[in-house]
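With one protein chain removed, the remaining protein chains of the complex are shown where they sit.
All chains are identified by letter, namely A and B, in their written order; residue positions are counted from 1 within each chain.
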Amino acid sequence: MKRTPFLFTRLGWTLLVLCTLGAALLPLLHLALPETHALHVSGYALGLFGKFMCYALAALALDLVWGYTGILSLGHGVFFALGAYAHGMYLMRSIGTEGSYGSRLPDFMVFLDWKDYPWYWAFTEHFAYCMLLVVLVPGLLAFVFGYFAFRSRIKGVYFSIITQAMTYAFMLLFFRNDTGFGGNNGFTDFKRILGFSITAPGTRVALYLATLAALVGALLLCRWIVGSKLGRVLAGVRDGESRLMFIGYNPLSFKLFVWTLSAVLCAIAGALYVPQVGIINPSEMSPANSIEMVIWVAIGGRGTLVGPILGAFAVNGLKSWLTAAFPELWLFALGLLFILVTLFMRKGIVGTLPALLPKAARRKEALQTEEETA
Amino acid sequence: MSMDMVKRAGVDTTHGAILYLEDITVSFDGFRALNNLNLDISVGELRCIIGPNGAGKTTMMDVITGKTRPTSGSAWFGQSHDLAQMTEYAIAHAGIGRKFQRPTVFEQHTVFENLELAMKMDKRVRPTLFARLSLEQEDRIAAIVRQIRLNGAEHRLAGLLSHGQKQWLEIGMLLMQEPQLILLDEPVAGMSDAETARTAELLNELRGKHSIMVVEHDMGFVAEIAQQGKVTVLHEGSVLAEGRMDEVQAHDRVIEVYLGR
Partner (left out) sequence: MGTGFRRCDGSDLTGYLMRHMVTRLLAVLVLCLPALAHAAIDPALLQPLAGDDPDARVEAIARIAAIGNDDARKVLQALLDDELVATPAGQLLIVRDGQAVDPATNQTLALPDGADAIMVNNRLRGAARAALSGMALLAPEKGQRLAAATALQGSAPDPAQVPLLRRALERETDADIKLILRQLVATADLQAADPARRKAAVLSLADSGTPALRKQLQAMLAQNPDGSYVEADASLRVAAATTLAAIERRATRNDIIANMFYGVSLGSVLLLTALGLAITFGLMGIINMAHGELLMIGAYTTYLTQSLFRHYWPGAADWYLAAALPAAFVVAFAVGVALERSVIRWLYGNPLETLLATWGISLMLQQAVRTIFGAQNVEVANPAWMSGGVTVLGSLVLPFNRIAIIAFAALVVIAVWLVLNKTRLGLFVRAVMQNRRMADCVGVPTGRIDMLTFGLGSGIAGLGGVALSQLGNVGPDLGQAYIVDSFMVVVLGGVGQLAGTVLGALGLGEINKFLEPFAGAVMAKICILVVIIIFIQRRPQGLFALKGRAVD
């Protein structure tokens, strides 16, 4: 009998459905209940939760390449940000003439004395086109970068460093005003999306639910991939790439596939992030930001898919609390987290859970495996 | 990334030889690991390669499997596959399977999964993603599991197997690839006597169905599997002597080199 991965067990499915329903309930509590009610969920909390879900999606994407394929990317933030920028272009267009200068051009372009949109802004007033950009631009970047990197068999720390270089280069590029993406201010002051006001409760709820759907969808997609034969090949890449080659697999195509997919998922997360948070600027592409994503995955438990989601929520929750209550302590706490996780909790929360299960459950499991192999 | 290897009708062995190595030289910074090596193996043959340490046995295997490019010379698999121009995975896909000195199986996968991964099939991304095990394939895996004496342990993690069992698993993975040429690099290193005997049995079962090249130090083992077949002695990167086991053992130069007189 094959061992069944947790998520596909009955318990796993039940938990998934429960969590999804619970998450979907929050907007209801926001809209339906009056503000004074004990269970009311404020708009701020809803937005925060939505933001966390975007981060969770990004963490999931990172887990796919790191936890399952062994490729540590320290530059995934660039895909997240590019997805956000792509969507942001549409949102900037949607401001119409309601900007500070009353021009049909965004404020920052008026400020730079530009007379019209540059060529790469063409068609961005169409939502569908921008959604295409969200997927294509980071995807293409990932594909080209990955192709050249994997082809020359760059591995390990060297690869991680050049992903840092990649995101750093993009950050520098986007900080320039001439690049046409708002310079260090980025895109902000959005007014509407698809005709609906961006701050209206209905829009917020819709975005929230869209994010939830994307997260759950991505989780299921990743689960399917990881459980398939391809997933086993990926684990082979992680554990013994040369062995895999001698069996007849070309690691390049598999790495490229999962790398590009991961980038696209991350970009989608970014695209969902920007209308909920209302701003995107080049600091999202900073190397530090990408490294922070890694800690979400590490704390949650790499190679578990669910772990990174938990990790994203946990770390960002901690961050929101600390930066409000004890701002000076946040960076200490984050730094400490990195150290503690790598020294003591390499498998992360979800990874170390089975070891923490009460003795009885473990014995039962052990007995079961013994029966199977007898 | 050319997978047209998959479409070719296999290896062209119309001239009877499955592997030609002609004047292969491999030098690392002036040191010649292989020095004008000439070797050929016929279809269905079981060839044993022996030689003192540093003779170049592993480097020769590296050249054949594409891990190292020869500085000069040519290596042909059948009539049409130029090994020096192919990547490792293409060579593996074309029908050369290699077992390494130290057992390298996928420790985080079960025995079953290891064999499934190695199974001969289209190994590109899309087919792999949508692959489903057919009954026939499951049977095949079950058969190999029996052959490598691991039945009952299909769902044990490979990392938990004993050393000898890992070696067999690796041989099993090799067989799953359905290779035409099998390269075994010290298959019984570190095995107990009983395990060695069983390995010899296994190899004898394979003889004739596949072409096999075995590199070994254990003379007893070599004697048992070589039987009437050819044995090649390598020394300092080239062939020192070639012939039946008894001929080679009586060869003066071989004795000198091995015993250092």
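Structure notes:
What we mean here is this: contacts are C-beta pairs under 8 Å (C-beta built on N, C-alpha and C of every residue); 3 or more make two chains touch, one makes a residue touch a chain.
If you're wondering where the values come from, they're calculated on a predicted model, not measured in any experiment.
The chain omitted from view is touched by exactly one of A:32, A:200, A:336 or A:353, namely A:336. If you put the hidden chain back, the residue from A:33, A:140, A:165 or A:353 that touches it is A:165.
One chain of the complex is left out; on chain A, the residues touching it are 72, 74, 145, 148-149, 151-154, 156-158, 160-162, 164-166, 168-169, 172-173, 175-176, 287-288, 291, 294-295, 298, 328, 331-332, 334-339, 341-343, 346.
Everything below uses one rule, namely that only the chains that are shown with their structure count from here on.
Between the Cα centres of chain A and chain B there is a gap of 44 Å.
Within the complex formed with chain B, the residues of chain A that make contact are 1-3, 225, 228-230, 232-233, 235-236, 239-240, 242-254, 257, 372-374. Residues 1, 65, 67, 87-90, 92-93, 97-98, 100, 104-110, 112-113, 116-118, 120, 123-125, 128-131, 152-153, 155-156, 173, 177 of chain B are the ones that touch chain A when the two sit in their complex.
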